[in-house]
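One chain of protein is taken out of this complex; the other chains stay put.
Think of it as A, B and C in the order they're written, each chain with its own count starting at 1.
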Amino acid sequence: MIITLKYFGLIADLVNTHEEQLELSVDNCTSQELCDTLQSKYPGLVNTNFAIAVNQLIIQSVTPISNNDIIALLPPFAGG
Amino acid sequence: MIITLKYFGLIADLVNTHEEQLELSVDNCTSQELCDTLQSKYPGLVNTNFAIAVNQLIIQSVTPISNNDIIALLPPFAGG
Amino acid sequence: METEKKIKKTFVQGAISPEFIGTSIAKHQSKTAIGAHNIFLGQVRADVIEGKKVVAIKYSAYEEMAELKFYEIREAAFAKYEVTCLHIYHSIGTVKTGEICLFVFVSAPKRKVVYEALHFLVEEIKASVPIFGKEILEDDSYTWKTNS
Partner (left out) sequence: METEKKIKKTFVQGAISPEFIGTSIAKHQSKTAIGAHNIFLGQVRADVIEGKKVVAIKYSAYEEMAELKFYEIREAAFAKYEVTCLHIYHSIGTVKTGEICLFVFVSAPKRKVVYEALHFLVEEIKASVPIFGKEILEDDSYTWKTNS
């Protein structure tokens, strides 16, 4: 499957990009598995606090990820 | 003694003036006695709700009135 | 922290214009310790009273006592809340429906205190300042407004 990853703020600094496509050799996975994959790829994410949005909805627990999903890694908000 | 009376809003309508001097044949009196005097003079005040300020302070209970005091009859406030 | 406590006249003749409010906001841009502003505006409503529409309110006041009260309320707010500055303007004279008659402006480094201070100020102004409002109706008759 192919998913789109979006990175913002501090997270974009850590991974050094704002967006990328990721091709995974599985048909689906969980948000937890995706996180593990990303933390292997970007060690800077390991001790960093971020929320995950799947298709613009923030997930509160482990969530299935499917082909074409858009996953955003969101550092703490600073609006206002 | 001589006192100054100030009337505002609805009260000024009822007594048909904004200010007057009142000469009383006593050297001092209470706010209650003054109210009785004013209600005799202006029957419209009898069933009307107002606060009394003596020298710009609203009185909460019966208060002595002396020569040269400024007494204001204040209908309900409508600021804002 | 910079504070502003000088006694200022609160009453302004007639309506408070949106431009005046904009200018007042602009004046705070040099105060860079401020992080939050909270503004309350009172606007004259076209209420219908016994079938007749309100077209304006003519405000009068026991002015000396009202300015004293405004001063006391301002001082009480500065004592109670850590605000950088606060401003109160109230109309005297005629304000038409849709126009602004009260402008209360509170500023502080952080937002929590501005909500509380603004609420305090507006409620105190309504409850304790001797201001009177003659609601002018469309047929030129009038009634006396009272705060609820």
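Brief remarks follow.
By our rule, a residue touches a chain if its C-beta (ideal position, glycine included) is under 8 Å from a C-beta of that chain, and two chains touch if they have at least 3 such contacts.
Being a predicted model, the structure only gives us computed values, none of them experimental.
Although it is not drawn here, the omitted chain touches the following shown chains in the complete assembly: A, C.
Within the complete assembly, C:122 is the residue of C:65, C:88, C:122 or C:137 that touches the hidden chain. Although one chain is not displayed, chain A still touches it through residues 6, 8-10, 13, 53, 56, 72, 74-80. Residues touching the missing chain, restricted to chain C, are 18-19, 21-23, 25-26, 28-46, 97-100, 107, 109, 111, 114-115, 118-119, 122 (touch as defined at the top).
In this section, only the chains that are shown with their structure count from here on.
Among the remaining chains, A is positioned farthest from chain C, on the basis of C-alpha centroids.
Chain A and chain B have Cα centroids lying 74 Å from one another.
Across the assembly, chain A contributes no residue that touches 2 or more other chains. Within chain C, not a single residue touches two or more of the remaining chains.
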